[in-house]
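What you see is the complex with one protein chain gone and the rest in place.
Labels for the chains are A and B, by order of writing; each one numbers its residues from 1.
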Amino acid sequence: MPLNIIVCIKWVPNTQIVNIDPNTGTLIREGVPSIINPHDLNAVEMALRLKEKYGGVVTAVSMAPMSAKTGLEFVIGMGVDRAILVSDRVFAGADTLATSYTLSKVIEKLRPFDILIFGQETIDSSTAHIGAQTASWLRVPYLYYVVDVEYINGVVRATRRLEKKIEVYELPTPCLLAVAMKSNEPRPVKLSHKLRAKMENVIEVWTNNEVGLKRECIGLRGSPTVVEKCIVTPSVPRKKQRFDGQDVREAVKWLVDRLIEDEGLKII
Amino acid sequence: MKKMKVDEVLNTNIWDVDSKPHIVVDYEKCRRLCNKKACVYLCPAGCYTLTGGEILFSYEGCVECGTCRVICPHEAITWNYPLSGRGVQYRYG
Partner (left out) sequence: MSYLSNTKFDVIIVGAGPAGSTAAYTLAKNGLRVVVLERGRTAGSKTLYGGRVYSKPLEEVYENFRKEAPIERWVKKERFSFMSNGELLTLEYSSTDSTSFTAYLSRLASWMAQKAEEAGAVIVTDIRVDDLYLEDGVVKGVRCGDEVLRSNVVVDAEGVNRLILERFGMVPKLEKRQVALGLKQVIRLDASKIEGRLGLAAGEGLAWLIVGEATGYLPGGSFLYTNSSTISLGLVVFLEEAYQNINQHVFNILEDLKQKQSIKEVIADGVVIEYGAHLTPEMGLGMSPKKMYGDGLLIVGDAAGLLLNLGYTIRGVDFAAYSGYLAAKTILKAHSMGSYNSESLSFYQKLLEESFIMKEMKKHKKITKLMRSNEMFTIYPGILLDTVKKLFEIEYSSPTILQALRNSIKGKTSLLKLLWNIFRTFF
């Protein structure tokens, strides 16, 4: 049986150049180009490797404004078969609860699915909520920090790496995996795939007409999260010590000595 | 405006750095054949630095101009552009 794999990706402002407004504590997004959340590319890569090994179809889902088409074209370029852009003004302003609810309802329409793959977290908010919440809405088992996955006799065998140990789990399908960031190397895009994205109109746009959700459960109205206060952490004054030698080994030794002597670092 | 360092100025750019280098330097050639090491002065992104008298190359801040490829007198540099649109992302250019 070929696998039906669904990957969720987020279209995020490039936080490398996003500054924080010191007065309001919010992100200044104006004029900042958006990108695919880089950790989601690890999810796409994992999905494509599963497909290559066991056969199947990979569908990418993103809830975003229409500008996210560029991002979906990129993942189609990597080899994703089908892409759904969930885009409607009524979805805007969603917190993680409303987002995961909307995504889960979209995913339900894609049944039967076998494996859902998410990135570990996003670079613009870093909550790591969406995977867990979506799994809860769909009532499927959830595993995070996954670095490797196999599919043996109808069972998903997923490996995750924690700080001091490696754990291997067996999960039934369907299940949801959140991939540890940087756990694989996303492949480059291919001309044939990218041409398909450009010429065959593969990206489906779903508005709430297609999804059919109640207004009070989605977008800003469906979002109970209230941000009470943002605190901008003050920058820590630097000690401005500098190693001026040339030798790399000496430099490392000097740095370690400073950390031990001045900062109380312990080497276990 | 205060005098800035090259790293500081490169940090104002948007980057999508590939995990694999798009330029490979044959350090053996730098060591054996090159006294001038003009790349250290002429790479506008400061990708070539001297450590203990030897060239150390880091591709992360490369702006893909091609200067090092053109000036290297010993063909020590295997040069290509990054794949998948990675590398520097000019907004103004």
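By our rule, a residue touches a chain if its C-beta (ideal position, glycine included) is under 8 Å from a C-beta of that chain, and two chains touch if they have at least 3 such contacts.
Source: prediction; values computed, not measured.
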{"item": "Touch criterion as defined above, residue of A:53, A:109 or A:198 at the omitted chain", "value": "A:198"}
{"item": "Identified contact with the non-displayed chain, of A:60, A:189 or A:211", "value": "A:189"}
{"item": "Residue in contact with the excluded chain [from A:13, A:56, A:77 or A:219]", "value": "A:77"}
{"item": "Subunit A residues that touch the omitted chain in the full complex", "value": "70, 74, 77, 188-192, 194-195, 198-199"}
{"item": "Footprint left on subunit B by the chain that the document does not show", "value": "1, 3-4, 6, 9-10, 12-13, 16, 38, 40-46, 63-67, 69-71, 79-93"}
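Basically, only the chains that are shown with their structure count from here on.
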{"item": "Interchain centroid distance [CA atoms averaged], subunit A/subunit B, Å", "value": "31"}
{"item": "Subunit B-facing residues of subunit A, complex", "value": "14, 16-17, 33, 35, 77, 185, 188-189, 246-248"}
{"item": "Interfacial residue positions of subunit B with respect to subunit A in the complex", "value": "12, 14-16, 19-20, 50-53, 83-85, 89, 91"}
